[in-house]
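Part of the complex only, each chain left as placed.
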Amino acid sequence: VPVISLTTDFGLQDGFVGVLKGVIWGICPAAHIADITHLVAPQNVMEGALTLWRAAPFFPAGSIHVAVVDPGVGTKRRPIAARLGSQLYVVPDNGLLTPLLEEAEKAGAPVEFVHLDKSQFWRPDVSHTFHGRDIFAPVAAHLANGVPLIEVGTPISNPVRLALSCPELIPGGWRAHVRMVDVFGNLATDLPAAQIPDLGAVSVRALGREIDGIVPSYGHRQPGALVALVDSENYVEVAVVNGSAAKVLGAKVGDVVEIIQK
Amino acid sequence: VPVISLTTDFGLQDGFVGVLKGVIWGICPAAHIADITHLVAPQNVMEGALTLWRAAPFFPAGSIHVAVVDPGVGTKRRPIAARLGSQLYVVPDNGLLTPLLEEAEKAGAPVEFVHLDKSQFWRPDVSHTFHGRDIFAPVAAHLANGVPLIEVGTPISNPVRLALSCPELIPGGWRAHVRMVDVFGNLATDLPAAQIPDLGAVSVRALGREIDGIVPSYGHRQPGALVALVDSENYVEVAVVNGSAAKVLGAKVGDVVEIIQK
């Protein structure tokens, strides 16, 4: 059964997401379709890119991921599709795939991009404002039907890339950054836990507060305690047990978190 | 594979939508089910009607659309089903289908209505407050199984109709109205772009602001600019590039937008 995922900033109120599914099932009736999220902040390509990067690896090999956060819709920005590792992606060419692309490159995994310039795989009338419906969803459905990537577009090698935040080495440890704030108010940083030799013997500093050591999970401290731990993607995270670190610390994406080995 | 869509004001918090899916799969295990929206403003039949009208045409022929915005549940308002063009609908009889019905009539497409009065296609115990679960979902599932429309009810010809807003001809152009405000704050009007002979040579007036010309898409102006364009359903829309026209103008459904040919 082909699997298609959807990641957008369309929200859940207006019916746009339902339209994507209707279009997909009109072309590939067998597809399973999973929503990753439709609550990316409007036009926030970075947030969409990071959300897709966290979710896509857990889908079966051969899944097709449609992501549409598309401030450039209707301009000359290209619609593209890609194979990264064992999965396929259909997106506007604005950097939405950067974290997945960098990871595939590091891993030496297959990387292919095509410019979607074959209109026979689109809806007949393409609007200027809703390429999710008119280009991305139909192309994904044709890929789900088994059309090869190379047939839906022309190979390219220069997809747009975002500049991703990186942790910096500082004396005694790392200066990391808050990369995502999740619904619980947990603060995911850009520092892989594997960079830290001894998780128990660190001091974590975030927004003027200091946390002693990295605990295995939320339940190892009392409700309300500020803790550092390893998140489910194996990065350092700052959290409040049964509470919101974002609220308690007033933290936001980009804020500095320092991890010092003791 | 039969496709069923759901449009309601049930919200996403209480599990009501999951219940509809459980009921449907108990009767028609093969059905694909797409959410159009469950965030219609509570009891706002007009908003539900317009959201369904914008989304349903993009579903495959033969799809079955369940819409439940139902302030009259438990009173004498009829449960109904309809064939409009190539698609089927299952709804309370309160006007939810008016825009789709008027369009089908204009197009000379098939139009059939039945009063759902055959309780063998309902859940055994029908509550007074949740006909979505007890009548509409089961009937939709039976239709998805191939039961003909004429078997689930008795033909009627007088469904309830809403009064839809219409653009009015004024000297030099049109007085249109904001019909929907989407999640981006874009203002969809009731004026089809096809009514305007020259899109580039118009002046658009909305809430005291004047916009020069209709641009092909958001990306043709700078972020923050107030623009008029043709929306993805081919109606005139007022928007702010990468922003919210609803917020910038303080606009709401029903507000006047004048389009004057220069």
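Should a chain be cited, it is by its letter among A and B, assigned in written order, with residues numbered from 1 in that chain.
One rule holds in what follows: contacts are C-beta pairs under 8 Å (C-beta built on N, C-alpha and C of every residue); 3 or more make two chains touch, one makes a residue touch a chain.
Fair warning: this is a prediction, and the values are worked out from it, not measured in the lab.
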| item | value |
| --- | --- |
| Subunit count for the whole complex, all chains sharing one sequence, 2 displayed | 3 |
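Methods note: only the chains that are shown with their structure count from here on.
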| item | value |
| --- | --- |
| Centre distance in Å when subunit A and subunit B are each reduced to the mean of their C-alpha atoms | 31 |
| Of subunit A, residues touching subunit B in the complex | 10-19, 21-23, 25-26, 29-30, 33, 42-43, 71-75, 77, 127-130, 133-134 |
| Complex contact set, residues of subunit B against subunit A | 1, 3, 5, 7, 12, 32, 34-39, 51-52, 54-56, 58-60, 63, 180, 182-184, 216-220, 223, 229-232, 234, 237, 242 |
